[in-house]
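Okay, handing you the structure first.
Note that one protein chain of the assembly has been removed; the remaining protein chains are unaltered in position.
Here the chain labels run A and B in written order, and each chain numbers its own residues starting at 1.
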Amino acid sequence: MLWYKAWLETRWRFVFVIGSMMLVWLTPLWLPGAAPPERLWLGLQLGWVLLYIFAAVFLAGAGINTQTMYAATPGFHGSMLFTLSLPVSRRRLLFVRAGLGAIETCVFVAIMAGFALFQGPGATSALQALLYGTRAIVCTLPVYALSVLLACVLDEMWQFMGAGLCWSAVFLLQSRSVVVSRISPLRGMSLVSYPVTAPMPWAPIVASVVFAGVFLYASVLVLQRREY
Amino acid sequence: MNDIVIATHGLSKSYSGKPALRSLDLATPRGSICGFLGRNGAGKTTTLKLLLGMLRPSAGEIRLFGERVNSEASSVAARSRLAFVSEDKELYPFMTVGQTIRFTRAFFPTWRRDLEEKYLDLFRLPREKAVPKLSKGMRTQLMLLLAMARGAELLLMDEPTSGLDPAMTEEILQALADLAVSDGTTVFFASHQLAEVEQICDRVCLIDEGQTVIDGVLDDLKSQYRRILLVFDGEPPRELAGFPGIDHVRRRGRTASLLAHVDVDAVVDRARGLGPRSVEVLPVTLRELFLDHVRGE
Partner (left out) sequence: MDLRINFSSGVPIYLQLMEQIKHAVDTGAIREGEQLPTIRKIAEDLAMNPNTAARAYRELEREGVIEVRHGSGAYVAEPKTSSGKAAAIRRAGEVLRHAIGKGAALGLSESELRRVFENELSRLSDDATAAGRRT
């Protein structure tokens, strides 16, 4: 039932995220011409990356630590107390809640990645699409995991801001520092930095897996020690 | 099977150096309804949260159902046998009554469907109603339903009747009485409403500044405690303060009021020896017990 609860908590967010995806998909309809020119494509690609990040941050938010959000809704302030009074370990709570959000994020990224390829200039094979999709998902995972960690300590608004600050910093640093640019998940998920024709960028992929793991492990530790 | 359902020994909790509980001792026997009293900030909610594993103690021991609770695993095990109703009666706003029941049911294999139906009817709770649309009283009733249908052996509550109108309060108290009669469930609740505590509790535990002041059977306390009112011709003598066996002394003008519970007759005789104009021995209400023990002088 924890999965059911997590679904009830996040379903509207998921719908919102998919809905925003639809808008982006419909972009060519309000642009003159059949396929967007190179410059527009670059701009769109940046937007795609932003959307991946947004989805990851947004879907990681609800439920783990919601105390102040929806405080105006009667009966909601601190339903964490109800959850914690149930015979469930905190690790399991995190696993299910983070797990469902991760699945939703992956679904979103996969579909978006698919659209990106079929909208972009040049032909793309199924294999290239699959590889890009996988790479985009893996590189989005650390973004998701960081937001899970932040959501364990901060309330919703601060979690968004914290995540925003962090990934803006990475974005800035990746153009200044060689190390950061080599392992940055933001570059790893982008078709501008690594087009489909380029070989798989293993550095950001491995770095993403490692960071995602570290953030999730830290989340478990934080949640287990936290006092309510 | 253990007779003492809640036992704490030397339980202490500090928040960054400031103590909330200092060596709290509690023993609540099975089948009793115990009122947990204290001023705001005395440590009542902290104690409840410690029992539930939401907080970790700084020192001391907690035993629920006779088993030591000192790890997440033991806390989870204890929570499978108890239920908690928080002060604000928080539930999930994205669920309906029915969804909340289905959700909670999944955690308790010994869920009683018959009790679920019975209380849904009795409390007139519609399954399709969304939780945010429920009044505080109805949320309280829903949480009681969840507690009873799961067959909880222990029910912990934080201010169960606060914010409820008198009719709803009476319904809740009747539900608690029913719970105690039918299943021998132990109830332990923190409350400010002395009237309700006096009505439904057979035991009270009073804490002040993080320590236990009283923990006993309410009727026995009323039998043992006496207020001794002495009126003197002038100022009441100083020796009164040093009387052995007295819990509290208050002086007002020519009147001295003593609170005693051990060997009251001896205290009365001794007091008579000071030559008062009048000596009255009166029973003590819970309110007086509370105020005398937490205000002090």
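By our rule, a contact is a pair of C-beta atoms (placed from the backbone, for glycine too) under 8 Å apart; a residue touches a chain by one contact, two chains touch by 3 or more.
Predicted model only: the values in this text are computed from it and were never measured.
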Chain not shown, its touching partners among those shown
B
Which of B:Val181, B:Ala241 or B:Leu291 touches the missing chain? It is B:Val181
Answer key for B:Ile200, B:Leu240, B:Ala256 or B:Ala271 versus the chain not shown reads B:Ile200
Per the whole complex, from B:Arg102, B:His192 or B:Lys222 the residue touching the absent chain is B:Lys222
Please identify, in ascending order, the residues of subunit B that touch the omitted chain?
31-33, 170, 173-174, 176-178, 180-181, 194-195, 198-202, 218-220, 222-223, 225, 277-288
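Everything that follows uses one rule, which is that only the chains that are shown with their structure count from here on.
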In their complex, what parts of subunit B are in touch with subunit A?
49, 52-56, 72-73, 76-77, 79-80, 82-84, 86, 88-95, 99, 102-108, 131-132, 134, 136, 139
Within their complex, subunit A touches subunit B through residues 1, 4-5, 8-9, 70, 73-82, 84-90, 224, 227-228
